[in-house]
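One protein chain is absent from this view; the other protein chains keep their places.
Up next is chain A:
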Amino acid sequence: MGSSMTRGDIESLATDFYDLLESFKHAPFYHISFEIFLVLAVIWLVFFRKPRAIEKKLTEREKQELIDEWQPEPLVPPVDPNHPALNVRVLDGIVGKTVEIDGKKSLNFATFNFLNFVGNSRISEKAIQAVQKYGVGSCGPRGFYGTIDIHLELEERLAKFFNCEEGIIYSYGFSTIASIIPAYSKRNDILFVDEGVHYAIQKGVEASRSHVKWFKHNDIQDLERLLAEQEVLDKKNPKKARTIRRFLIIEGLYVNYGDICPLPRMVELKYKYKYRIFIDESVSFGTIGQTGRGVTEYYDIDRQKIDLISSSLEYSIGSIGGFAVGSSFVVDHQRLSAQGYCFSASLPPLLAAAAIEALNIMEEQSTPLFETIMSKSKRLHKKLLSIKGYSVMGDEISPLKHLRLANALNTIGRLEEIVQFAQTRDITITVARYLTDEHLLPEPSIRLILNVEMTDEELEFLCTVLQEALVKVTS
């Protein structure tokens, strides 16, 4: 329908409009202000009012119903009764070079007894003397009469061994690095961590709540890339960058891989990008380096350039606990801030005495002992490489190696069969066990550990058995 406006229509519209304006002029003031207020109210209602959240007001009866209906999950889910944790091998006697299981003795290539200090009579003697002087437990944390003079002696000895200013000891290997990292690194700080670090370090990193940047295992290029990215971010906000601490967390010799970290380049980058280095030398202490002083000695790097070296007393030293060494400035902070140190009972004195004696033996035997272990590791490495069908992971001088089946055959089931077969031939080895929530779960492997007192024949025998096992498993 055509709606063309005739001249008359336009005229009437204009008249109406004029009348409207005139009426405004004549209307009383209150009327106009009321109308303006109404218009404004409509505009506000339509455009600006936020819808108020409808509050859930439940009645008491509804609340009680909800409470009655709620069903929690069972406290723990059911577990697989065949899980290896529920079917462990129970040992008897001293777990040294040989181990006794169900009355049978077998060669031990599974425990972290690198220097064969377990069962050492000198160490046991000193531990017995400590029990006769101090009893067994220390009955308190370090701050409240749990500091025994033997702890102070051990800390001094460790610091002197590493030629550092100060040492500090912890009563549990796992808690050492897991308490150290959160003591220094807080919410705003950045941690550059190798992906292959062991679980305790992962827990320490998690507990610190810092920003974590994982770089590929032993991959310096990846680390440099991350550092360069961070530098770019720093330049954008230099004021904030001046308050962010940076740390590099690596291991000397990785427990999960058996290889050594590329330390020299990391120390160079330290001065370029201004981060501090914390090395966890749990495995490398007492195994590599000419006098067993770890990866800094192996690469001939000045230990003053490393901010903190932490390690465990549970591997080469054959005791229990952990320690850290470094400059006084760095280490002293832990005495008030590391939770595993301040809030936990101190190390039982007999274990400290055992550690001191082990350190004595290490210093007495020095170079010959460590050259032996490094050369035996090399020999074992060559022998293992010669068995076709296995891939060997780990540095050649590392006494800790990971053994895998070549290509797609590598499953936990097959590795367990190899372990069981080896047990029937009186060789004790073990599959490396991990929890499922590791940051980067390593491939299944057998963790082989060399004891310095193993003879060449015994190493030969090990390889023979491994060869036979391989045949059995792959047939």
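Structure notes:
By definition in this document, a residue touches a chain if its C-beta (ideal position, glycine included) is under 8 Å from a C-beta of that chain, and two chains touch if they have at least 3 such contacts; residues count from 1.
Assume contacts and distances are computed from a predicted model.
Protein name for the hidden chain, per its UniProt entry and selected from "4'-phosphopantetheine phosphatase", "EF-hand domain-containing protein", "serine C-palmitoyltransferase" or "Er membrane protein complex subunit 7-like protein": "serine C-palmitoyltransferase".
Within the full complex, the residue among A:I10, A:I94, A:L233 or A:L440 touching the omitted chain is A:I94. Shown as candidates are A:H31, A:K104, A:K160 or A:K274; the residue that touches the absent chain is A:K274. Remark: the residues of chain A touching the chain excluded from display are 58, 63, 66-67, 70-73, 75-81, 83-86, 88-96, 99, 108, 110-113, 118-120, 123-124, 127-128, 131-140, 142-149, 151-152, 165, 171-175, 178, 184, 198-200, 203, 206-207, 242-246, 271, 274, 276, 304, 307, 314-315, 318-320, 327-330, 332-333, 335-337, 339-340, 342-345, 347-348, 350-351, 354, 428, 430, 432-435.
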